[in-house]
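Right, one structure below, let's go through it.
Only a single protein chain was left out; the remaining protein chains are all shown in position.
On to chain A.
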Amino acid sequence: MELVVSLAIGVLAGSGVWLLLRPRTFQVTIGLALLSYAVNLFIFSTGGLRTGADAILGRGQVGTLAEFTDPVPQALVLTAIVIGFATTALLLVVLLAARGLTGTDHVDGRERDR
């Protein structure tokens, strides 16, 4: 199971990095989204992969890690997802504005000199 998830993280990160290094703004946006999936999964996985563990305590229960999933990476990832959305939005708008101003969608605001 761990193998599947780590391969998934690897594929997501690899695709993300590849796109991040591309010259077109849309590619970079998509790359960032993929990379953030990878990173979120990675942070999530640091709590250990638990199938069928309870996520919700019983009323009045004092939970332990033996029965429950680790809430800390989950809380971190939850905020990361929302922040990631916000920054993607900002990036997109900046890129669109840059495209409007410079007339190109190259990340540097101008085409590479040949």
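What we mean here is this: contacts are C-beta pairs under 8 Å (C-beta built on N, C-alpha and C of every residue); 3 or more make two chains touch, one makes a residue touch a chain; residues count from 1.
Rule of thumb we're sticking to: contacts and distances are computed from a predicted model.
**Student:** Which name from "PTS fructose transporter subunit IIA", "(Fe-S)-binding protein", "Potassium-transporting ATPase KdpC subunit" or "Monovalent cation/H+ antiporter subunit A" does UniProt give the chain that's left off?
**Tutor:** So the chain that does not appear here would be "Monovalent cation/H+ antiporter subunit A", according to UniProt.
**Student:** Give me the chain A residues in contact with the hidden chain, please.
**Tutor:** Output for chain A: 1-31, 33-34, 37-38, 40-42, 44-65, 68-72, 74-75, 77-79, 81-90, 92-97, 99-101, 103-105, 107-108.
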